[in-house]
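A single protein chain has been removed from this complex, and every other one stays in its place.
Then we have chain A:
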Amino acid sequence: MSEYIIKNGKVYDPKTGIKGDVADVCIKDGKIADKVSSKAKVIDAKGKTVMAGAVDIHAHVAGPKVNEGRNYRPEDKLFTYKPTGKNTRMSGGFSIPTTFKTGYEYARMGYTTVMEAAMPPLYARHVHEEIKDTPIIDEGALPVFGNNWFVFEYLKNNEMDNVCAYIAWLLKTTKGYGIKIVNPGGSEAWGWGENCTTVDDPVPYFDITPAEIVKGLLTANEQLGLPHSIHIHSNNLGNPGNYETTLATLKIAEGVKAKNKFGREQVLHHTHVQFHSYGGDSWVNFESKAKEVAEYFNKNKNMTMDLGCVTLDETTTMTADGPFEHHLTSLNHLKWANVDVELETSSGIVPYVYDPNIKVCAIQWAIGLELGLYAKDPLRTFITTDHPNAGPFTRYPRVIKWLMSDKSRQEMLKGFKHSEKVIAATNLASLDRELSMFEIVQMTRAGPAKALGLENVFGGLAPGMDADVVVYNLNEDKIKNPEEIETAFSAADCVFKSGTMVVENREVISNGNKRTLWVDAKVPENKQVERDVQMKFLKFYSMTINNYEVSNHYVPNPYVIEVDSN
């Protein structure tokens, strides 16, 4: 395998504590190395920024709902197609790009690992087929557990060992990475035309509350010692005044200590917090509660969050939160798709235009950034847009620009049609904090890698780690215009993925050696769960258990993380 040495770049790496010092980075046999031989290819990074490949902890990039979005939004692809290139296949789409565009665009921005945020177990095969078709980036997928009948029944009967055995079985069967919880109980209640908007609303028939579901899955996660914590999208997303529900959900994890061998310190990851930090009791007095939520996170060190920044684009919302999507279509009257996934979850899709001329959209935009600026620990706060819900992932460079430049934020705030109302309902105008390059690296590399239990593999430049390295044509000390930040982060000068150069001069030159991450948790044999699974498949599922498992050929290049939970 080839050797490279990236010389004289300004290196940022929280893992080894380098904060913008000029240093060389060596790559050998797909790993970061101390030194390389004289045969190594030299890359001159003088005056440029060097950092590890970024890790996206939460994006909807593969699976049936993404594909349904592509299917029913042909207009999203209009005039976006890029023909086949020398090393790339035809790609297109904006908010729901084709698998190829997903891979290429992530790689060009310097992202090398992406976590698909909601995998319905029943459609896990589809998720893995799309992951397999997405070039370059390493991907994993989080199966959804928060509305699962098995989980409800075991938790109701307080059978924690069975919950653990079921989780381990499902992760193995669907080649999943961790425990995702979407609107706990609410998506199941949607089957009865209801919803759970607080943590104490019982789920019809099962008579279990969201709080019990979250508490139970959190306990199981730590009992199993999985690399990632529970990954939660709490109840009452997107409604004015929902920050109280958010804080009530977070309280469940207060004081619980993480138990695992992967260096993960948090026990709960709350995703797209922007959608969960709303005050007011209607859209008229809708306001930001980002400060309250961020301060809670600052105090509680066993929790992490990602932002879910609104980027003010026309996009496609898609979530396993079925009732929310129905609520959304009745607000914007655009087309709506809804799916019930048997015993496991549900989902919905609605296009959405975040219009800067609409007050609520502009406030949402401000809340996402406020969270990033109020958060004191960038290692526990990650940049996302909940792609494609608050905006497409291709807008990450723009979000980084806003976080790094007060000037660009103030310009936006002044430009809104309802500028005064937006400023009154938020705190962004008074926040002049500008994140440093090092903090951005913590939020996009070291932080998410650590939260996923991958701190020794991804997101850093310590010898022995995977050689995911990015060189951006940007010098933190010489930024004159905030636009330079967006331009530089939009396409890297060069990107290495596991030691292979995949992007050179801002263009994709190789399809890399993409891997699928999944977690194999070993638990004691559990006859009860085996029998329950058999019974449920005979009784309720529309397919046989033999057609359910994601067999190995769906995952041709796996990266298996083994956990001994015996």
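Here is the rule we go by: contacts are C-beta pairs under 8 Å (C-beta built on N, C-alpha and C of every residue); 3 or more make two chains touch, one makes a residue touch a chain; residues count from 1.
Convention: contacts and distances are computed from a predicted model.
Visitor: Given the options "Sodium:proton antiporter", "Pyridoxamine 5'-phosphate oxidase family protein", "Probable branched-chain amino acid transport ATP-binding protein LivG" or "formylmethanofuran dehydrogenase", which would UniProt use as the protein name of the unshown chain?
Guide: "formylmethanofuran dehydrogenase"
Visitor: Going by the contact rule already stated, which one of A:K261, A:K335 or A:K417 would touch the omitted chain in the full complex?
Guide: For the chain that is not drawn, the touching residue is A:K335.
Visitor: Among A:D44, A:E75 or A:E254, choose the residue that contacts the chain missing from this document, as touch is defined above.
Guide: A:E75
Visitor: At which residues does chain A meet the chain that is not included here?
Guide: On the chain A side, contact with the omitted chain comes from 72-76, 78, 333-335, 351.
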